[in-house]
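A single structure is presented below for examination.
Only one protein chain is missing from this complex, and each of the others stays in its spot.
Entry: chain A
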Amino acid sequence: MMDSENHTSEEHLHPLSSSKEELENLHLHENNEYDPLITKSYSNYRSVMSTLSDSHNHPLSPPSLVSPADSDPLLSPPLNYREFPNPNSTDTSSYIDPPSYADAIFSNFDGETSSNGTDTPTRSSSDGIYFSRSASSNSEYLKITVSNPIKEQENSNSIVPGSSSYVTYLVTTRTNISEFGGSEFGVRRRFKDIVTLSDRLSEAYRGFFIPPRPDKSIVESQVMQKQEFVEQRRVALEKYLRRLADHPVIRKSDEFRVFLQVQGKLPLPTTTDVASRVLDGAAKLPKQLMGDSLIAPSEVVQPAKGGRDLMRLFKELKQSMANDWGSSKPPVVEEDKEFLAKKERISELELQINGASQQAESLVKAQQDMGETMGELGLAFIKLTKFENEEAVLDSQRARAADMKGVATAAVKASRLFRELNSQTVKHLDTLHEYLGLMLAVHSAFTDRSSALLTVQTLLSELSSLQSRAEKLEAASSKIFGGDKSRIRKLEELQETIRATEDAKNVAIREYERIKENNRSELERLDRERQTDFLNMLKGFVVNQVGYAEKIANVWTKVVEDTRGYAKEST
């Protein structure tokens, strides 16, 4: 249905393009009214996000989007909620309200919102502007841009002609953090490298809330190279890297730095063979302890990945959590009551964020539909106006045509405002969606903890069973006069093992405590940052709504004035 409406409007562009007067501006509207980027299906919230955030190519896009390469975060003015005419748009800027008017609308809110240093604009990473949320005293910044996708060939498999090609992206970093030893640099990376980075971080930073990486996509190689797909991926990668840069601990990690800086092939191990990787503590365990009954902690340390849909993943996780809670006695007993309480609260929070995120999605859709239908109504009246003007025989017809045109113009303007409102709304409410993604990271971190605890408990029980075996052996061999050479040897071996296990246990306990501490500090950070982010989201959302509602009201008020003559005299 969408398509046929597109066609109808396009057909009608022709007769309208011939008329030169005020309808010309409206014609330019119509071009954009049915821009294919905008009228995609909105069932997938994320595609809405990516297409709308991509609209810096769109002439009438919200001008707060600036091409990433152009701007320097320190030099550009805070583009919180202002609207400037987009530098990319030419003729259409005459139709956008001149800056002074928009300023007048928004300047009140600017004054109100920019209170303290932690008050940042929405963290939509599709903006060219990125503000670090760190304390105002810290002037560190780390700005990452992903751009310039290029198709490259895989040289290694020369047997197969036309061997697989892949896409690389240019990852540019600007920073003043000293560890990087440079202020601006760029490297080429492919998606596989991101996966590697993500895997290495999960292993190295157990217990931390590591932002989840973009999904792998199981699509054909043909689709992989489609411009749209590549662009979506570019956006996703940029977001991911920016989230990493936002994390106070991870941004300083070697893995991250290496990823951002080292030219050529990414020097991080890519093997997925879990057992051969060096893990802190757990991998040093003697192999005989990793019995069948154990969940190999290394497996558990793997971050949740795969699947196309974060939402689905979240649901699966939620399900497994429910299963865990539902069983009579969980396999792992977490003794820290405070932690358990926090965990439950996080769980509840997640549920509500999910609900809000879903409703935000349908709100966005409803706003979009409103804008569309208003636009269609406007177009229908434009056609009517034109028709009446052409066929007019009587003055009453001309008068009616004039009235109609006023309404049509207003409707088209209002429609455009709805669309703009909506793309801003999407950006603000996307914070909800971001936090859902973060919840996955939280689960992962909690899982790190429970697996570490499991390891400790396993070692403890192994230790006690080893020790009881040693005792039995000792007791048995002491009965034999003169000793039993084989038994003594066995005892010695056993005691070796016990010592090794003791060491491993101590390592495991240290690891567990470390992860616990990570969990704790991360939870604190999550609460703190979430407060700020959500508050900003609310403010952004509300300011946006107010601003656009005022503008829409003005548009219609004009028509009210123009048609005041028709108002009935009695109430």
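The criterion applied here is as follows: a contact is a pair of C-beta atoms (placed from the backbone, for glycine too) under 8 Å apart; a residue touches a chain by one contact, two chains touch by 3 or more; residues count from 1.
Operating definition for what follows: contacts and distances are computed from a predicted model.
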Which of "Trafficking protein particle complex subunit", "Pyridoxal phosphate phosphatase", "Sorting nexin 1" or "AP complex subunit sigma" is the UniProt protein name of the chain not shown? "Sorting nexin 1"
In the whole complex, of A:170, A:204 or A:349, the residue touching the missing chain would be A:349
Which listed residue (A:261, A:397, A:495 or A:521) would be found touching the missing chain in the intact complex? A:397
Footprint left on chain A by the chain that the document does not show: 109, 112, 115-116, 119, 345, 348-349, 351-353, 355-356, 358-360, 362-363, 365-367, 369-370, 373-374, 376-377, 380-381, 383-384, 387, 391, 393-394, 396-397, 399-400, 403-404, 406-407, 410, 414, 531, 534-535, 538-539, 541-543, 545-546, 549-550, 552-553, 556-557, 559-560, 563-570
